[in-house]
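Up next, chain A:
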Amino acid sequence: MSKLPKTSRRSLIKSVGAGALLASSPLVGRFASAQSGAPIKIGFQQHSTGIGAAYGRWYGRTTEAAVKAINDAGGINGRPVEIVAEDDGTDPKRGAEVVEKFANQHNCDVAFGTLFSHVVIGSAPSAGEQKIPYFVVSEGHHVASGGLNRYTLQPGITDVKSQVQAMAPYVADNLGKKVTMIFPDFAFGHDHRDFFTAAIEAQGGEVLEHIAVPPSETSFTKYFPKIPRDTEVLYHVMVGPAVLTFVKELGEFFGPSSPAIFGFIDSLEAVDLASPGLEFLEGTYFWEGNPRYAQADQTSHDKNFRAAVGVDENGASVSDPKDVSTYAHMFGCWETLHIIKAGMEASGYQGPADRQKLIEAVEAMTDMPESDAHPQGPKVFNGKTHQVFGVQYISRVENGRLVKVHTTSIEDTLYPDETDYTTQSF
Partner candidate 1 sequence: MTVDTRSVLLHLGLIALLIVLGLVLPTYHQGNLARILVLATYAIGFNVLFGYTGLLSLGHAMFFAAGMYGCGLAMHLGGWPVLSALGAGIIAAAVLSLIVALLALRTIGVAFMIVTLMFAQAFFLTALYLGEWTGGDEGFVIAQASRQIAGFALTDPLTRFFAALAVFSVALLITARMMHLPFGRVLIGVRENEERTRMLGYDTFRHKLLAVIISGTISGGAGAAYAVLFGYVGATFASVQYSIFPLLWVLLGGMGTTIGPLIGVAFMFYLIDYASGLTNAYLLIVGAALVLLTLFARAGIVGEIRKRWVPWLP
Partner candidate 2 sequence: MSLLLETKGLTRIYGGLRAVDGVDYTLAKGEIHALIGPNGAGKSTFVGMVSGRIPASEGEVWFEGQNITALPAHTRIRQGMAYTFQITAIYARLSLFDNVALALGRQDRTDVLGALDRVGLADRAMQTAGDLAYGHQRLLEIAMGVAQAPRLLILDEPTQGLAESEIEGFNTLIRSLAGDTTILLIEHNMQVVMALADEITVLDAGKILARGTPQDIHANADVQNAYLGTG
């Protein structure tokens, strides 16, 4: 099924009707006008096939849940939201074609939901040309770096540069100052390499060795001997289907005598921590975009979010405890859809003619307090760079669970603006 299973038409109208009755916004008045019955169409660029499929599935489930929540609460401007999902095959060429399809064939109001950076960058020119707002959930630094265009925004997830630099103070203070980094030898890994190296040096630490693992590698032990013996902290990040092999072989390599290990959860996203061979991770640290395991101080927002998406307190599907979610990233879909809603309501969005107003409305956003719409935590949006900044979490593996040990401030994630999209014409 390309189009996600949605609430049936009847229940949709019922819930929209209920929302209209309850809502006090003057915009709801439009619900009665002739055009109002038409849904707001959001094109969802989904990684259903290709290398991103494991993420794509959870992005799909989160999106579905968010749309249901939004529709249950009365939709946007009194209109129901409809998701039009198209598979991009995790391929930048197809991604660009899909964006054009959203704009010209499906007549979508906005496009949304891309994760993999190369698909975002490949699709962004199409979004700019078709003049369709393109909300990505990618954590790439591509938006804030100024390389894209005014129609592309990332308001729902913090970018990798912020994530990485926010980790340096904790790592330097608690784990050690002599770091060896292992990362994939392509753009995502290079971001880690460049931003963390700079950040740890600012903390008085140093990176002893950069170990770049070639793309699509399936066996890793042969690269580990390059780790210097005097390493205090091993910083690892890996993506792709071979991540579990990577982490397991890391454990087998060190045996009983390992340095402190700090990793990005990307290395184990959608992987069960109870998988055989991961026992050695006990006591090691992870960055988490959003804590996978429900924490002792869990907010009601996180509780609601888990319930809506169908994730249990271990971050796995409620229907299959072995089906582990991409919890550190997928909240971005939920939050982005709520920002689209907020932006459309703030701008009085009616149809494609109002797309520029929508972008200006989102650009005008700043503080986003923690709420049901923002369950991951509070955020600050920078309208000039089209990038949001939020708190980050560091967790420690204790008894096979990730336990949050540190929450960064938003200030830790900030860096000087590298661009100002608001100066670009539409």
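Methods note: a contact is a pair of C-beta atoms (placed from the backbone, for glycine too) under 8 Å apart; a residue touches a chain by one contact, two chains touch by 3 or more; residues count from 1.
In picking the candidates, the idea was that all candidates are chains of the complex that A comes from, given by their letters.
Quantities reported herein were computed from a predicted structural model and do not represent experimental measurements.
S.K.: Of the numbered candidates 1 or 2, which one touches chain A within this complex?
M.R.: 1
S.K.: For chain A, which residues are in contact with candidate 1 within the complex?
M.R.: It comes out as residues 1-2, 48-49, 86-87, 91-94, 96-97, 100-101, 104-105, 117-118, 121-122, 124-126, 128-129, 140, 142, 147-149, 185-188, 190, 214-215.
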